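Left out: one protein chain. Kept in place: all the others.
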Amino acid sequence: MRKQIIIRTALVTALILIGIFLYVIGKEHKVVIDNRDISIGDITYSASTTYVVWVDNQEIGVIKKGERNAAIVTGVSHKIVVEEIKSNVLTGEKHEKRFRLKTNESATVNIPAIINNANEWIDKTN
Amino acid sequence: MKKLLLSLLFIVLFASITLADAPFHIGIMTGTVSQQEDELRGAERLIEEYGRVSDGGMISHVTSPDNPDAEIETTISQITAWADDPLMKAIVVQTSISGTTEGFRRVRELRPDILLFAGSPQEDPAMIAGVADLVMQNDNISRGYLLILGAKKLGADTFVHISFPRHMSYELLSRRRDIMMETCKDFGIEFVNLGAPDPRSDVGVAGAQQYLLEKVPAWIEEYGQKAAFFTTNDALEEPLIRQVATFGGLYVEGDYASPTMGYPGALGVKFEEADKGNWPNIVKKVEEKVIEAGAAGRMGCWAFSYPYCIAAGLGEHAKRIIEGKSELLDKTDIIDALGVYSPGAGWNASYYIDADDVVRKNFMLVYQDTYIFGRGYLNQTSEVIPEKYYDKNIGKK
Amino acid sequence: MKKKIQNIIENFGLPRIIIFLFLVLLFILTPFVGIRFDTSINDIIVRFGMNGILVLSLIPMVKTGCGLNFGLQLGIIAGILGAVISIEMEMIGFTGFFTAIGIAIFFAVIFGFLYGLLLNKVKGDEMVVATYVGFSSVSFMSIMWLMLPFKSPNMIWAYGGSGLRTTINTKGYWFHVLTDFLKIKIGNYIFFPSGTILFFAFLTFLVWAFFKTKIGTAMIVVGSNTDYANSCGINVDKMRSISVILSTVIAAIGIIVYQESFGFIQLYTAPLFMAFPAVAALLLGGATVGKASIKNVIIGVFLFQSILTMTPSVVSNIIKSDMSETIRIILSNGMIVYALTRITRVRT
Partner (left out) sequence: MRKKSLTKTMNPSVLFLINYAVPIIFIILIAFAIPLSGLSGLYFIRELMIRLSRNSFLILALLIPVMAGMGMNFSIVLGAMAGEIGLIFITDWQIVGISGMLLAILISTPIAVLLGYFAGIVLNRAKGREMVTGFMLAFFMNGIYQLFVLFGMGNIIPISNSSILLPRGYGIRNTINLLGIRQVLDKLIPLKIGDILIPVATFLVIATLCVFITWFRKTKLGQDMRTVGQDNEVARVSGINVENTRVLSIVISTVLACYGQILFLQNIGTMNTYQSHEQVGVFAIAALLVGGASVAKANIPNVFIGVILFHTMFVVAPRAGKALMGQAQLGEYFRVFVSYGVIAFSLALYAWRKRVEKENERKKIMNYRKSILAK
């Protein structure tokens, strides 16, 4: 009898854990991508050119100077790649960043900050 | 048997021979006459003008299931089947029942070049607007204000809104009711929110109609002769119109506003050969009957049937776009196409604004002027609607 | 005394008593929620007259063991045919009404005969087959409503100019001829539709009398024990066929009475959902798949129609919102489920 209760509790706990796990890895997050001027402390990074953006290997599109776009991502860890584009030709100047998001977080990413390797290139909000 | 086979063979042969005539095809899906005849007639009007595909024409017409929510699979396959036709360039669905969105998605996957038009979506507006090229619906936002204004012009002191939970789960119907409530408050009209059986529930259309037939006289007694009645459901309009005509009360217009919606059955209007396909004549016939019933100046509708105009108008618009004569989202072009099937009627149009405050440029909301039998037009299209009624937070607790 | 009450309860069935008490409660509530007591009573009486015959039509088939007639639509279609043809012929008043019934019976006999042939082939699965026969016949007739050459300007489509409309008004033809026959007015709000009720009583009597005749008793034997019937030399298939024809004919008459009182003839998909309320009413009246009596019909129609009209009006006056419809669905269907789960308890 006792054994049965233990097994059942274990089973229910396991299922709940699986549920939480599925919640975490399946959760959608919105990532807003800005190609705009940004001031971090005293330094201002300004947007100057057009970039093509991939998030998690999926092309988000071309973001011109001063524009903003959004990506929907699933799960915890993500990768963003930006590559400069000039007159419809990729220049090969690539920047890659990785980031992790908690379950209820969404993020705003700033391209000029990425290019200049600034620490505050990503802003996570709940 | 042999004869039948032979004739079948001929049909198939003819179909394949003459297929090449029209440069492109337009598929149109409407309901059957089980609900109302108008949108089907719209499709037939297009066939009359441009011919059917099987005769070498342009239009391929199919009808949607009578029980759309249960037969969503049929709707999807019917729409997807058009992707098979290499000449198919546009698909129009009037009364975009459940399954239209998914049908459109599947067509998109197979044939991204086909134009997809949805009239009067029964699915969530944001959902259908996400896939269709153009969505058109009667302007339930503006009409939330205009219906009350119309009632006020007729001298109403009470507005009775009859619906059931399933309909109130439609965003635009629910929002329209909330706008009505707000407008009533501003005009000093009493708003009454009443429930009725859902014709798609266990009691069926007959049970729902009977409930209204029984209750409307009691309601008129309770809320007085100056109460205006409105129902969100087409099937409920017939008993409502009949009881309002007999017992009093006001009826500004129906949800799918059309002279053929509810009036002919409710009042036993007689139509002759000359009325066939002639809206002004039909309006005149209905008007005579309404006046005869002693309801002059109390009841109204749109002079040109809404579903008819949308079905035919969207088809016409699609044709013009493919021929390069019209722009997909150009407001005047769209109204022009509608005008072909409603000569002389004024239309107004606005855009749908979704829950995130994004203006959906491919979602048009349209309305016509209201015609009151025995009185004339109410000039609703020239009214300016105060901006505050477009606020999406109206009615929020 | 105690035993007497127990007897009554057993006779009437506990679930029906509870539903009856529920109805009484609704009636007590009427003045408090602002509904007229008298109009409510009136609605129930009118509905009783309208729907009684349709429920009655199920009886012959149950008696011969053909089960509940889920193919009721076939009879309804025959009735509609009679009704529209009589309007096409411009028959007015009682002449129109009885012409409609005459034509309807003609079609009902033909349909019933064919239907009976089919049902005799599927002994044991009648109800399932009947359901689909009902569905397909409604669709078939939808084609016919569009194709048949009806001309009456009162019935054809406004814009299309041919084919029948979804609803046809019986006003000016035979609207309320039966209802107004010998109508008794009590006060301003109650009128007793004597004609309809008398007509129902008359048909009920005919059915009752029929089952007292030789053929009728033979049919009951077929229903209770096929093998025994066979050994008695009763032609089982023939008896079953007769019962199916009878059911179809009564249903055809029933729908005409319904339309006469309702004022509309409803075509196309409307008949599709008409078998279900009739069957539910009979079951609520205490009948089972294999056993049903006139008593079940009367009790069933009364309770079912009362719940149908009273629940939504009372509930919607208590909570003035569309939510009342949800409550109605829960209450009325809950009551029916409840009744269905209790019947055996009372019998054993």
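Letters A, B and C name the chains as they come in the text, with residue numbers starting at 1 for each one.
Methods note: contacts are C-beta pairs under 8 Å (C-beta built on N, C-alpha and C of every residue); 3 or more make two chains touch, one makes a residue touch a chain.
Here the structure is a predicted model, which means the values were calculated and not measured.
Contacts of the undisplayed chain with the visible chains, over the whole complex, involve A, B, C. Touch with the chain omitted from the figure is made, among B:38, B:139 or B:178, by B:178. Only one residue from B:22, B:58 or B:168 touches the chain missing from this view: B:168. From the set C:95, C:136 or C:217, the residue in touch with the chain omitted from the display is C:136, counting the whole complex.
When the missing chain is restored to the complex, the residue among B:127, B:192 or B:291 that touches it is B:127.
With the whole complex as reference, residues 68, 118, 121-125, 127-129, 132-133, 135-140, 142-143, 146-147, 279-280, 283, 288-289, 323, 326-330, 333-334, 336-337, 340-345 of subunit C touch the missing chain.
In the full complex, subunit A makes contact with the omitted chain through residues 15, 18-19, 22-23, 25-28, 74. Contacts to the hidden chain, counted on subunit B, fall at residues 8, 11-12, 15, 30, 32-33, 40, 43, 54, 61-67, 69-74, 76-78, 80-81, 84, 98-99, 101-102, 105, 122-124, 126-127, 130, 165-166, 168-171, 174-175, 178, 200-202, 355-356, 392-393, 395-397.
The rule we apply is simple: only the chains that are shown with their structure count from here on.
Here the two chains linked by the largest count of contacting C-beta pairs are B-C. Subunit C has its Cα centroid 34 Å from the Cα centroid of subunit B. Between the Cα centres of subunit A and subunit C there is a gap of 64 Å. Of all residues in subunit C, those touching subunit B in their complex are 34-36, 39, 43, 46-47, 142, 146, 153-154, 156-161, 163, 165-169, 171-172, 262-264, 266, 268-270, 272-274, 276-277, 308-309, 312-313, 315-316, 320-326, 328-329, 332-333. Residues 32-38, 41, 44, 66-67, 163-165, 167-168, 192-198, 201-207, 209-211, 213-215, 218, 222, 238-239, 242, 259-260, 264-273, 275-277, 279, 282, 285, 305, 308 of subunit B are the ones touching subunit C in the complex.
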